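The other protein chains are all here in position, but one chain of the complex has been omitted.
Moving on to chain A:
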Amino acid sequence: MSQAELTAVPAPRTAPRALWAFGILRSELATTLRRWRTLALLGVLAAVPVLIGIAVRIETGDGSRGGPDGGGGPAFLSQVTNNGLFLVFAALSATLPVFLPMAVGVVAGDSVAGEASGGTLRYLLVAPAGRTRLLLVKYASVLVFCLVATLVVAASALAAGALLFPVGEVTTISGTRIGFGEGLLRAGLIAVAVAVSLTGFAALGLFISTLTDSGVAAMAATVGVLITAQILDTMPQLEGIHPYLFPHYWMSFTDLLRDPVHWDELTRNLGLQALYAAVFGSAAWARFTTKDVSV
């Protein structure tokens, strides 16, 4: 029930309008991804696995084992020297808590508020797309960014891992072996799982973005919520609310490396992200479709 829909658009024009929405999605994606800020974020994300790889390589150059004894640091770090594919997993578990959601927070927080503060939002609203559709397009482009950002980390880690370390059969964390092909498949699944983990947070960022007309405020608030949720998630006294915090099941992607795969937490993560997307997506819709856009 957007304003555009209220102004009685005849039914036969639905198909061209859907096409038009696709067009707006494409242009939205192009503006988002071509922005210097976005490119810089992606560049930083791509650099993280390379840095980890080089650090591990230097550290173990003299033949000593990777990582401190008894683990520590990001998961999988100790296996990186034996199999470059593990750099993908190590890089994703290193970037998922901070870097990836921060990048998503910046893009999501900026998506509506940035247009509002730049004064371009009202021109977008003049187009006969309707606010609901525009919001969906905004959310879709943030989701695409989630996937792109994750894939950038994974791809850069795969390239760095293959260059710096040997690759071959993968030992799952259960101690069983799988072929390199299946290992790659699991790495792909893990990248998708990580991207999906960010969808709930993306919806939250979009909602915050509709609340204010200042892009910077929206980005800061979104990242602030992220940090708060993560701090709450580490407090043992608040155990009762942990399963409902969006970052709680983020590390569940590591369950894809077990043999057989342990689905419990992965599905719980999926449900939780869907819930956040539904609640904050509809909140963003309620706010955005009723908002006064004067600037």
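Simple rule for what comes next: a residue touches a chain if its C-beta (ideal position, glycine included) is under 8 Å from a C-beta of that chain, and two chains touch if they have at least 3 such contacts; residues count from 1.
Rule of thumb we're sticking to: contacts and distances are computed from a predicted model.
According to UniProt, the chain absent from the figure is "Outer membrane lipoprotein carrier protein LolA", selected among "Cysteine synthase", "Outer membrane lipoprotein carrier protein LolA", "Cytochrome c domain-containing protein" or "Adenosylcobinamide kinase". Checked against the hidden chain, the listed residues A:Leu25, A:Val98, A:Ile173 or A:Leu232 yield one contact partner: A:Ile173.
Contact residues of chain A toward the unshown chain are 1, 65, 67, 69-71, 75-76, 78-79, 81-83, 93, 168, 171, 173-177, 251, 254-255, 258, 262, 264, 275, 278-280, 282-283, 285-287, 289-290.
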